[in-house]
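Complex shown without one protein chain; remaining protein chains in place.
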Amino acid sequence: MTSAAHLEYVLRLADNALILGQRLSEWTGHAPVLEEELALANVALDLIGQSRLLLSHAGKLEAAGRDEDQLAFLRADHQYRNLTLVELPNGDFGRTVVRNFLFAAFQRALWEALPGSTDLDLAAIAEKSLKETRYHLRHSAEWVVRLGDGTDESHARMQSAVAFLWPYTAEFFTANAVDSEVAAAGLGVAWADLQPAWEAAVLPVLVEATLAIPAQTAFRSCGKLGTHSEHLGHLLAEMQHLQRAHPGAQW
Amino acid sequence: MERKEWPLWEVFIRSRNGLDHKHCGSVHAPDAPMALQAARDVYTRRQEGVSIWVVQADQIHASDPDAKPEMFDPADDKIYRHPTFYKLPDEVDHM
Partner (left out) sequence: MYTQAIDVPDQQPEEKKRSATALESAAYQAEFDAKLARGDFIEAKDWMPEAYRKTLIRQISQHAHSEIVGMLPEGNWITRAPTLKRKAILLAKVQDEGGHGLYLYAAAETLGVSRDELVEALHAGKAKYSSIFNYPTLTWADIGVIGWLVDGAAIMNQIPLCRCSYGPYARAMVRVCKEESFHQRQGFDLLLALMRGTEAQRQMVQDATNRWWWPVLMMFGPHDSDSQHGEQSAKWGIKRISNDDLRQKFIDAVVAQADVLGVTLPDPTLHWNEARGHYDHGDIDWGEFWNVVNGQGPCNRERLAERVKAWEDGAWVREGALAYSKKRRAEPARAA
């Protein structure tokens, strides 16, 4: 019998991948250079793939007969468990790569900690996803450095992106009951424990990019608890539209 | 003149160990690490490779097509370089 905390934990991972994959797919046809069109699509495809595996797994854990699409397209907004960071609009390319970078560093720390999970399916997904995430991190880090330490304009835009997104990273590590229960059961790692690894990955790159690291504030987003920003509603309305308009139809 | 365009890089991919790197196209990138990533994203989506080389296009030196006759024709009449030139008795022809 799967605990509610176990299911919730997997949904957080699934929804992070789902929502960020959706955001990245919005860049199609609008990337700054042709090579990057293909690169961003590769990242989006990886994330959509991860979300499919994780949502299918969540569906099995839930044992209520819901498959990956029913979970992706038919939940109400407050039932999504993604970090607020990934639902924010893409903004300019600078904001997109900084967001990708901050999130990929987090995902890598997470995937590195999960192969030891007693949930064997989750462990397997983590091992496969780690390779993809390593590439996402490398790719976005290269951009962060080049644009941070490029022209005055690119530096200003990147600094502005970091300043805007940084407060949303506090949510990565806030303690909560789901994490404690899951960690105690050996099913997963408490996200708060990932902070040192995340900082070790992120801070040196920001320094190399000549970008200032913002101070911590009291701001806490809470998408992973189901309380989202105003942005998620619009994203889901677009994403879910066809399924809602044709209930029960096959595609 | 100040170059505003990203340099052109030629891409060579080894599809699996034991084979040579083969030319498969080009990408534009600002520097070598980005060129390698671009090559990976553009040319290996269907598992086409285990190794990538990128070379800036202006670093490639090519033979002059006008010189084709003197560069390549002289090899035509030296058929004694090929094993098939030599007729041996059947008993030892497996050499």
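Which chain is which? They are A and B, in the order written, and residues in each are numbered from 1.
Just so it is clear, contacts are C-beta pairs under 8 Å (C-beta built on N, C-alpha and C of every residue); 3 or more make two chains touch, one makes a residue touch a chain.
Here the structure is a predicted model, which is why all the values come from computation and not from measurement.
Peer 1: Would you mind listing the shown chains in contact with the chain that isn't displayed?
Peer 2: Listed by label, the shown chains it touches are A, B.
Peer 1: Among A:Y80, A:F93, A:F106 or A:Y135, single out the residue that touches the unshown chain.
Peer 2: A:F93
Peer 1: Which candidate, B:D64, B:D77 or B:D93, sits in contact with the chain we can't see?
Peer 2: Within the whole complex, the residue contacting the unshown chain is B:D64.
Peer 1: Considering the entire assembly, which residues of chain B contact the chain that has been omitted?
Peer 2: Its contact residues with the unshown chain are 1, 3-6, 8, 10, 24-28, 30-31, 34, 42, 45-46, 57-58, 60-62, 64-66.
Peer 1: Just checking the interface: what residues of chain A touch the absent partner chain?
Peer 2: 18, 22, 25-26, 28-35, 37-38, 41-42, 44-45, 48-49, 51-52, 55, 68-69, 72-73, 92-94, 143, 145-147, 149-151, 153-155, 157, 238-239, 241-243, 246, 249-251
By our rule, only the chains that are shown with their structure count from here on.
Peer 1: Within the complex, which stretch of chain A touches chain B?
Peer 2: 33-35, 38-39, 42, 138-139, 142, 146
Peer 1: Under the touch definition given earlier, write down the residues of chain B that touch chain A in their complex.
Peer 2: Per the touch definition, chain B meets chain A at residues 6, 27-30, 33-34, 37-38, 41-42, 45.
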